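Take this structure, written in structure tokens, and hold onto it; I'll ask about it next.
Left out: one protein chain. Kept in place: all the others.
And now, chain A:
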Amino acid sequence: MRLLAAMSGGVDSAVAAALAVDAGHDVTGVHLALSPDRQTLRSGARGCCSVEDAHDARRVADELGIPFYVWDLAERFTEDVVDDFVAEYAAGRTPNPCLRCNEKIKFAAVLDRAQALGFDAVVTGHHARLADGQLRRSVDPAKDQSYVLAVLTAEQLAGAVFPLGSMTKQRVREIAAERGFAVATKADSHDICFIPDGDTRGFLSRRLGEQPGPVVDAATGATVGEHGGTYGFTVGQRRGLGVAVGDSRPRYVLGIEPVTRTVTIGTAEQAGVTEVRTARPTWTGPVPRLPFHAEVQLRAHGTPVPCTVSAADDGGLVLRLGSEQRGVAPGQSAVLYAADVERGDLVLGQGTVVSAGHPVPA
């Protein structure tokens, strides 16, 4: 196949490209320049991280003897990922930008362009398995990235190749070291790539400004504190609430109301939910017949919970959870898995969380 390897400059995508070459494919490397600050890319020639990453990716491509190019997708990334991220927080939700980037950039803008240019598929270093069109969790549970890929449709998955899903991260690093890649020991990236210092609240406050509002105790309705902007909070959050309520029991964020800028907090009992409603879902394969039983993962790195999936009147899903959960934040993705002991968990699809609470008694 003619494959386009998206090379971030990290160890995973380097090894993924190498394995694609080993498998006998005709591979071309591409580094996606996503920094909205174009100037950084040029002045950064004197030492900014995105230029270093491009250099690292190019080094690996040169070692592999494959063509390598840089594609400037900054404009689309800014619109579809960064601006979306800010808008979601402004609306009181908690977005996942990596998921959005996979949905809109890597397996949309990049894949479309690759296919138009004559490539069959895009190779990435994601830790997930993809065989016969079926997306499954990685064999390395600590590194599994199926959660942020669950938004991909069957059509998008048909244009994707994930060579790393059946190996551990440790094995990836070993392969990189065996091949003498300089990136073999490069640190994993943990942060949101466009917030390199990790200070999400600071980034949002620069974009959205100071937006003070009340912190309200759900039990009494009393205002128990002030905050500088609802974007500093996420549903289920416990630390950093900056309020003192009479008793010493922990408090959690129960809800965020962006219009009145109200953050509602409550106790652990009040924070628990047993039903989650999502927006219109996407499916990685054939649309399943509703209702059905599945496992749902409600946030990146969350623990899967058994649930019953049924249709809501508005085209979304209603998920009845098998056990009470805390911290189900609107904006996060509810990813549905079919537990498959033999072959590993199969990703069925996902829906964006709209609300969470308890079933309304009939």
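Note that contacts are C-beta pairs under 8 Å (C-beta built on N, C-alpha and C of every residue); 3 or more make two chains touch, one makes a residue touch a chain; residues count from 1.
In the analysis below, contacts and distances are computed from a predicted model.
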item	value
Listed names "Phosphate transport system permease protein", "ABC transporter ATP-binding protein", "Carbon-monoxide dehydrogenase medium chain" or "cysteine desulfurase", with the criterion being the UniProt name of the chain not displayed	"cysteine desulfurase"
Selected residue (touches chain absent from view) among A:59, A:113 or A:238	A:113
Residue of A:33, A:60, A:164 or A:279 in touch with the missing chain, whole complex considered	A:33
Chain not shown: contacting residue from A:51, A:82 or A:193	A:51
Touch with the omitted chain, as defined above, among A:21, A:73, A:128 or A:157	A:73
For chain A, residues in touch with the removed chain	28, 31, 33, 38, 41-42, 44-45, 50-51, 54-55, 58, 67-73, 75-76, 109, 113, 116-118
